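Note that one protein chain is taken out, while the other chains of the complex remain in position.
For chain A:
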Amino acid sequence: APLPATPNPEYWLSSRQTSEKDITSYNNFYEFGTGKTDPMRHAGAMQTRPWTVAIEGEVAKPRTFDIDDLLKLASLEERIYRLRCVEAWSMVIPWSGYSLATLLKQVEPTSKAKYVEFVTAVQPEAMPGLNDRIIDWPYVEGLRIDEAMHPLTMLVFGVYGKMLPNQNGAPVRMAIPWKYGFKSGKSIVKIRLRETMPVTSWVGIAPNEYGFYANVNPAVPHPRWSQATERRIGDGFFAPRVDTLMYNGYADQVASLYAGMDLAKNY
């Protein structure tokens, strides 16, 4: 279904956009299987209405939002972000949504709210991947509060001017463009503000491979592959890989969040 959004020129990457077909057929969404085409094939069974997002924890006004209220909470912007997967490929995607901060301000985080946790839906009858037990379901991701309040951190409802297809995390997901893609939780049902750092799903599985921060960093390799370059999806057989940029090219906006931190340790 169409989802009108107003282009926001402040967040407008000029690179060639990845095709809608590639964006919607090459996904990591393990609830539907570990293969890249599994989400496209299985996610249709997920029920996205009715849908609520509960916001709880360290907030003055905990509240459960209906998805249709979230869609009306602020005017939808179209932003073109680069998505850099930890697997060393990237896409350029026109997302529709608004800054997560807009939503968080509604519930008034308390002074104890140091971290934000995002919880993905669990629908056993629709999600064959839940049987794989790769992840201790539900899928959980999280941010430091200053990262969550950063205007780049986006609550996403649509792509290419349409409602998100299920395989891309319908009806609502995150987009955090300076971090590896796995940080952007999909099909979110709960947002919990906490005083302590959550144990996010991939950190729980392989803490030596995936860190809580997961900032895109060409200088810090993954144990099993280099992060110095990436393959741009859709560039064809003979296109060379492109250099990965620090913070995925968003260093001007976010580098100050990590001033003084050892990025090799806090990967």
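The rule is simple: a residue touches a chain if its C-beta (ideal position, glycine included) is under 8 Å from a C-beta of that chain, and two chains touch if they have at least 3 such contacts; residues count from 1.
Basically, contacts and distances are computed from a predicted model.
According to UniProt, the chain absent from the figure is "Protein-methionine-sulfoxide reductase heme-binding subunit MsrQ", selected among "Protein-methionine-sulfoxide reductase heme-binding subunit MsrQ", "Cysteine ABC transporter permease", "Electron transfer flavoprotein subunit alpha" or "Cytochrome d ubiquinol oxidase subunit II".
Set against the missing chain, the residues A:41, A:144, A:162 or A:241 yield one that touches it, A:241.
From the options A:45, A:73, A:134 or A:255, the residue with contact to the chain not on display is A:134. Checked against the full complex, the candidates A:41, A:162 or A:231 give a single residue touching the omitted chain, namely A:231. Looking at chain A, the residues touching the absent chain are 21-22, 25-26, 34, 36-37, 89, 132, 134, 205-206, 209, 221, 223-226, 229, 231, 233-234, 237, 240-241.
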